[in-house]
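This report concerns only the one structure given below.
Partial view: only certain chains, each at its native spot in the assembly.
A, B and C are the chain letters, set down in written order, and residue numbers restart from 1 in every chain.
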Amino acid sequence: MTHAPLRFGLIGTGRIGQVHAANIAANRDTTLSWVADPFVDGARSVTESFGGRVTADADELFAADDVDAVLIASPTPTHVDLIEQAVDRGIPVLCEKPIDLDIARVEALRPKVAAAGVPVALGFNRRFDPAFVEVRARVAAGEIGALEQLTIISRDPSAPPAAYVAVSGGIFRDMTIHDFDMARFFLPDIVEVSAVGSTTFDQGAREHGDFDTAVVTLRAASGAVVTIINSRHSAVGYDQRLEAFGALGTLQVANRSTSLVRLSTAERVEATAPYEDFFLQRYAEAYGAELRAFVELVRDGASASPTFDDGRAALLLADAAQRSATERVAVTVSLD
Amino acid sequence: MTHAPLRFGLIGTGRIGQVHAANIAANRDTTLSWVADPFVDGARSVTESFGGRVTADADELFAADDVDAVLIASPTPTHVDLIEQAVDRGIPVLCEKPIDLDIARVEALRPKVAAAGVPVALGFNRRFDPAFVEVRARVAAGEIGALEQLTIISRDPSAPPAAYVAVSGGIFRDMTIHDFDMARFFLPDIVEVSAVGSTTFDQGAREHGDFDTAVVTLRAASGAVVTIINSRHSAVGYDQRLEAFGALGTLQVANRSTSLVRLSTAERVEATAPYEDFFLQRYAEAYGAELRAFVELVRDGASASPTFDDGRAALLLADAAQRSATERVAVTVSLD
Amino acid sequence: MTHAPLRFGLIGTGRIGQVHAANIAANRDTTLSWVADPFVDGARSVTESFGGRVTADADELFAADDVDAVLIASPTPTHVDLIEQAVDRGIPVLCEKPIDLDIARVEALRPKVAAAGVPVALGFNRRFDPAFVEVRARVAAGEIGALEQLTIISRDPSAPPAAYVAVSGGIFRDMTIHDFDMARFFLPDIVEVSAVGSTTFDQGAREHGDFDTAVVTLRAASGAVVTIINSRHSAVGYDQRLEAFGALGTLQVANRSTSLVRLSTAERVEATAPYEDFFLQRYAEAYGAELRAFVELVRDGASASPTFDDGRAALLLADAAQRSATERVAVTVSLD
């Protein structure tokens, strides 16, 4: 069956909004109808490249009759209101993570989302990375037997500015939240969180009571244990590795180098180029796949897309990690 | 400076013609004006996806007033005539390799191409592969000192049908020709060719007096030695490696795996997925870069594009290899 | 200066005692004088291969006039008494880890060891592994800048028998103790321990209230964070990796495969052989280097050998981990 393209309203035209705009334009099942941003020049620049009409006001976008779905890529504090507005109008939503930094606002919105029956997907892009998808499928297929340990090493290339740290909600809600979702991609039923945070290099983090270094251990209902190792910087580039350890073997995701070339000299052999810069490069394929999955969700109701409740679960884990790192106790969680 | 897009006439809509059509459509500096193929349905299918008008007859394409450049992706025997027609009309050409299987026809056309001053580029796509480009640049920068040995391992996934073998001109003119050009990408001044051919598995090759396995050794004027190792099949996928060995070190191009995932079990550790299928996947980036380089050649006159004479040189080396493999002697060549 | 060989009394002729016997015999600076084991046949088998006299009774060994040093490789509960006996007689000791499972007994012995001035070295063999030694030296040389994170993955090939688990003191005192010492090899000043234990596959561990899976996080005084990931089994062989993550880069120790051969087929490429079986193979060089360092300690007083206090510190960390894993709190430690 042929479908008319899904017409998107995009809210927010920062770095990640631009990625989504490009993907919406490149996907033959989607088009860009409206782009909303109070910074109108940013929105205009996006529409010039990828089509659509411009507005400074998201309300105008919601009121338009040619918006089949909304992609929310605006600042985090606006997410809850925008999701609610979309749900009220029955418009499917793909919202960038996190839903909010305040779990109370998420819980307040939750019943309405559940009752509305409108698809609300969260932008946990890593769930669509071909390598992670492959490992999960092979674990599910029993290739390494029962999953006993999952180790996620996740380090950003460089620490964000202090101004960003101040409003980020802290490393667990801002950065580790992706890893919490990745943990739940493999082991949804997390029951306990232990976290250690440290500040080893970033003065900005220290000033705002945040950490630049963190290790989080999660225990799943099955007894499997997840370890997440984070740093806000990485000299070698964006470090995104995962190891699924099972009774019969191990599946590992290696970093992706920017080159196939290896250099050997008298000092060092088999050296290759640094890892891919950052998430826009490393997860370029994932963003495209995320959009395709969302289209399927809207059209067929069935989808691999992470849900509103997945977004909530990740935030609950982040809150628990924050408490664990602060109070130095393991924190029991219930994600139901 | 902004340019109007370069309007292409594409001749030939087989597998490689379709790749070029997609790249022309995707590149903002190029558009597809005309598509010519006696098999009109093929041409029409291309224009439906990528734009342009259809004709069964290349003459109509040449006669059109909206063709700024011609891309020749038709069967090899048509190349010489089509290049000549383009040159006569002063239209720049990007022609798939080889120019022809018959060096006499190439030599006959050569003076006209040289005199005309119209850009004629040959589609040796591997010259645009990021990994090979990187190695060449680093060799040129002196990173491994004087280049002493170049080793090219080049194996196709599976042998072509016997019918193809019959008209292919033999493994040296059909398959090794890419490696001859790659050798000259690093060491243009080849002075001697020694070749060994064998038929180890392909009944089709045997029937047509061709080889399925070949090793060619080239000697450069500098004394550097090139080794090319070919097979018409490769169980592990398209095998495309290169090693530049210099006085101070080695630069190697590894194969590209289709996955970042590695599996370890009790039997084997660190196993990854097979290599990328074939040239359309492995050299996808190269085809795009080839097109961009051709656009620069047409616009600015300066370019990295391999020339008509590069195409001739590769064919001279192929002919020499054929003679060497047959007569069991080393063959001296002059590529001037 | 030439020395007479150091004459060893070896106590205990189990698996690890035999390794030490062979190394003592092979090292030209050491000879085997006496071998004590209540299981006299075991002792005799050792002396037949490597020289020395046999006794069932360690007292006879201590009383002999041709014992310059004692190597204790007997069961753990005998270590404290044997160390004390050696110290009382002024005989240098190299004792297998752990000193004891009961920190109270260790603390009781500690003042005497400190006062006696007799070298007492602990058999933390991994400190002598060439790869770990190299990483530590390169970190110390500043090659990766300030050390921020240390990750140790340490998995045994298969779980010990339930009978062994029953008397092992638990995974932290029996297995992780090596990793605690390795952590302190890089970061001696550990100030806090958080541990998570789980039982995912080993019925024996479950019956004895032990874990088969553990993750321990250590915080160093510098703010650096250590993560230790343990499993009592590993389908792929003895898994012994380490990653030192610093401000300027990363140094990693890979597993050692049993072969240089890699297999590629249509299903999987670049597969190599499983990792080396277990500690006797993986750390064969380390045991030899450990002995050499001990000889230097005895002769020159200066050495890289881990001390009695290093043995005590590892046990304190193990106890803290046990408490943390049980009470689900982070545990502050003082190793002074």
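Convention: a contact is a pair of C-beta atoms (placed from the backbone, for glycine too) under 8 Å apart; a residue touches a chain by one contact, two chains touch by 3 or more.
Quick caveat, the model's predicted, so the values are computed rather than measured.
Engineer: Report the copy count for the entire assembly; 3 chains are displayed in place.
Structural biologist: My count of identical chains over the entire file-defined complex is 4.
FYI, only the chains that are shown with their structure count from here on.
Engineer: Counting only C-alpha atoms to place each centre, which chain is farthest from subunit B?
Structural biologist: Centroid comparison gives C as the farthest chain from subunit B.
Engineer: Give the identifier of the chain nearest to the protein's overall CA centre, each chain being represented by its own CA mean.
Structural biologist: Looking at where each chain's C-alpha mean falls, the closest to the middle is A.
Engineer: Once you find the CA centre of subunit B and the CA centre of subunit C, what distance in Å lies between them?
Structural biologist: 58
Engineer: Averaging over Cα atoms per chain, report the distance between subunit A and subunit B in Å.
Structural biologist: Each chain reduced to its C-alpha mean, subunit A and subunit B end up 41 Å apart.
Engineer: Can you list the residues of subunit A that touch 2 or more other chains?
Structural biologist: If we look for residues of subunit A contacting two or more partner chains, we find 144, 248-250.
Engineer: Residues of subunit B touching subunit C in their complex?
Structural biologist: 235-237, 255, 257, 263-275
Engineer: Residues of subunit A touching subunit C in their complex?
Structural biologist: 144-146, 148-149, 151, 153, 155, 192, 194, 196, 198-201, 213-215, 217, 219, 222-225, 227, 229, 231, 233-236, 245-250, 328-330
Engineer: Which bits of subunit B are touching subunit A when the two form their complex?
Structural biologist: Per the touch definition, subunit B meets subunit A at residues 130-131, 134-135, 138, 143-144, 248-256, 259-266.
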